[in-house]
Every structure is written in structure tokens, then in C-alpha cells.
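Notes for the one structure printed next.
Only a single protein chain was left out; the remaining protein chains are all shown in position.
For reference, chains read A, B, C and D in written order, and residue numbers begin at 1 within each chain.
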């Protein structure tokens, strides 16, 4: 699981049916100091996250399907939380 | 899930049976600003994408099999959408 | 499986239900000489690890769910041991 | 899925039973212009590939087991085709 910041949203008219009506958010990956690492992931939201928020991103197919309640869906990367802070 | 641009197609006469008759597209991976990241993936198409188009690429075996409707197929990477724009 | 050092904890009020009440630890990844490699993972604890400890981090969804006894949970990365030493 | 060139073969007398009698080929990973990327994979052959040939390499456990017809085998990386050309 990684920390990321939501920085945008993908607009796609032609998509596989399971993605119709789902927000696909562009997540800039962060290090534990909340600095960008240079990588990104496109993730489906499960907690109501929006652009500018710091989020928890999970990248595992079976988890994603169970969390979203869509068996057999081609979804792998999901936002599972909104980060308040990282304490050390 | 990542954003990519279709830049070519693999021609392969000798392939495992499940790939016969399927287009295997060369996808140049992009960052959220639609600039190439240097990586690539070979993906099977599920939405009618062609060379030059910006696409959504999913890399997960169970998803790929369910999307294409071929149980037990050795397929892992699939194009699941065509990107109109990335909004931030 | 990798060696890591626990360096912090994520505070997140809004999370998917399965994470409520679980500690999400920030793990700085180490090489076999116990020097940081530059990467990190957020992991759920299964052995009572705390900040400052050197731990074994496992990154595989099916294992994580079975270890924590939560079927269908969106959890992939788990701390499975506390390292005393690396002998060569 | 990636493009690779077969550059060698691993000789191993002591192996897990499922690998006995199987060719384990050393695959130098290529980019779409068929230039080496610096990485490699050891793959089990499923299409009769040999040293010097350009091949399609699939890296996913469930696919590999189903393709080779060995349920429960510890095999993840398989050669699934021989590349004639990459057209752009």
C-alpha cells in the first residue's frame, strides 16, 4: 500500500462496461514525507476522495474486486482511505 | 492501471492457441501529462483501439481473463478504454 | 519478502471498514546490510512490531488475508516477523 | 507481456520435481525496437523456442500453470510465442 495525492481524473468515453460511471483518479505517488516519488497510478475511488487529497492506494486485484463488490471486474487499483497525517 | 499510446502491433505466426486471431498491440507507457515514461507493455485489445490512440492499460491476470471471457487463458495485459483527456 | 525498519504510522480517519482499528505502519525498506534502499511500504502489523524495529515485510494479497484471518479484505502488505540479525 | 530474445539455458541438476525435464531458457528482455533493455527472465518454453529466437514472454502464475497443463506447479514465466516482426 502506498500514499498518493489525487491530481486529476481520466476522461474516457469508450471503456470496458465495468468502468462506466466510475471515477478514475490520477494518483501521484508520494513518499512517507509526502513528497512525490515520480510515479503514478490510475485508481478507482472507494471512499469519496477528490483532487488535492492525500490518499491510501491499494494495488491488488482480488482486494479491489471485493472492496467494490464487483466480482470478476477488471479493476486492480483502488483508493481505500484518506490520510490525515504520517506520524514518526 | 496506466495510460499508454498504441505504437505498433506484434506479428507472431507461432503462438500459444489462445493468442491466435488476437491483436497484440505495443503500448508505449505514458505519464499523466501524456509524455512517454520509457516503458512498454504488449496488450490484447478489448475495446477496438488502434495505432496512435491513447488507451487505458490494465495489468492483472484474473481481470484480463474475465474481461475477454476466456477462462484459463494465459493473458494478463489488456486495453480496457480509450482516453479522451486527463483533467486536473 | 524483504527486510524493513518501522519509521512511522499513518493516521487516517476515513478508511475502508477493514482498516478501522488497524495500525498501518510506514516501513522503510532495507538491504541485507540493513541500509535503507530508498523505497517504502505501508504494512499492517501481525506480530506486535513498533517504530524503530527491524521487521520482515511480506507483500502478497492471499497470504496477508489468511494471516490476518480476514477473508476478502483489501490488505496486501503485512509485517510477519521481527528480525534479530542477518548472518552471512 | 514482453518481447525477449533467448540467449541461453540454465543447467540445474537439483530442482523441484516439476522442473525435471523442462528447458529453462534465459530470456534477454527487449524493447519494441528489439533492443535489449538490460533485464532478463528465466522462462519455461511452451512453443519450441530456441537460443537466438525472438519470443513473447508472459509472467503470470495462473496463466503459466494452465498453459503447461500442470496444476499447482511452481511456474510463473512462460514463452508463449515466437515473434516474426513488430510493425508500427
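Everything below uses one rule, namely that contacts are C-beta pairs under 8 Å (C-beta built on N, C-alpha and C of every residue); 3 or more make two chains touch, one makes a residue touch a chain.
Quick caveat: nothing in here was measured; it's all calculated off a predicted structure.
In the whole complex the chain that is left out makes contact with C, D. Counting over the whole complex, subunit C has residues 1-3, 31-32, 46-48, 56, 58-64, 66-67, 78, 80-88 touching the chain that is not drawn. In the full complex, subunit D contacts the hidden chain through residues 7-16, 19, 24, 26, 28, 40-43, 51, 61-62, 72-77.
The criterion applied here is as follows: only the chains that are shown with their structure count from here on.
Contact with subunit A and subunit D alike is made by B. Each chain gets a centre from the mean of its Cα atoms; for subunit C and subunit D, those two points are 32 Å apart. Residues of subunit D in contact with two or more other chains: none.
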